[in-house]
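Apart from one protein chain that is not included, each protein chain of the complex appears where it belongs.
On to subunit A.
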Amino acid sequence: MAAQAAATTFNGNLKKALAGLRRINLEGLRWRVFDAKGQVLGRLASQISTVIQGKDKPTYAPNRDDGDMCIVINAKDVCVTGRKLTDKVYYWHTGYVGHLKERSLKDQMAKDPTEVIRKAVLRMLPRNKLRDDRDRKLRIFADSEHPFGDRPLEPYMMPPRKVREMRPRVRRALIRAQKKAEEQEQGGCQRKGRKREAKTEVAA
């Protein structure tokens, strides 16, 4: 296939990326590309889920699945706010008594960063019979390579966002961290000159 020949640069799970493509009929769908670099996880997932459901088209019908194919790249560069990198925990139960397993966001990103976005989007879709088909339309890649280069791709522009200003405690912590970084830099370059006076200045 031309797709597979052109995608030899894509080292990754080619089989997984192209899995189930034959099951999706109606190739009048668009292929939208989402760049997850620097995007906040939940807000990105919300936009992806509207596109996947086909809710940005005037021909939306709730009983049939007419969403566009979504490709997400740079999944490992997706951001979260607050302390979620360590504190957000994914739980699942295996079915055996007492076997509630957990894994934090950090470990999940180390293990498989695509699962983070996939879980986020899947949990935003309505729980009905179309959910599995919609899952099949979503292709996520950890870096910026993907084997769909020869399709007519359209990049998706995220809507502009109002970032609220920092809470005072967080802002103070940020300022303190910046000052500390400056002090370390100054202390580092003046240690070569071995000037104790400079150190006392910095400490004051």
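One rule holds in what follows: a residue touches a chain if its C-beta (ideal position, glycine included) is under 8 Å from a C-beta of that chain, and two chains touch if they have at least 3 such contacts; residues count from 1.
Everything that follows uses one rule, which is that contacts and distances are computed from a predicted model.
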Record-based protein name (UniProt) of the chain missing from this complex, from "Gamma-secretase subunit APH-1", "AP complex subunit beta", "Origin recognition complex subunit 3" or "50S ribosomal protein L20": "50S ribosomal protein L20"
Options A:K37, A:K55, A:K106 or A:K179, residue touching the unrepresented chain: A:K55
Residues of subunit A (touch criterion as defined above) contacting the omitted chain: 55-62, 159-160
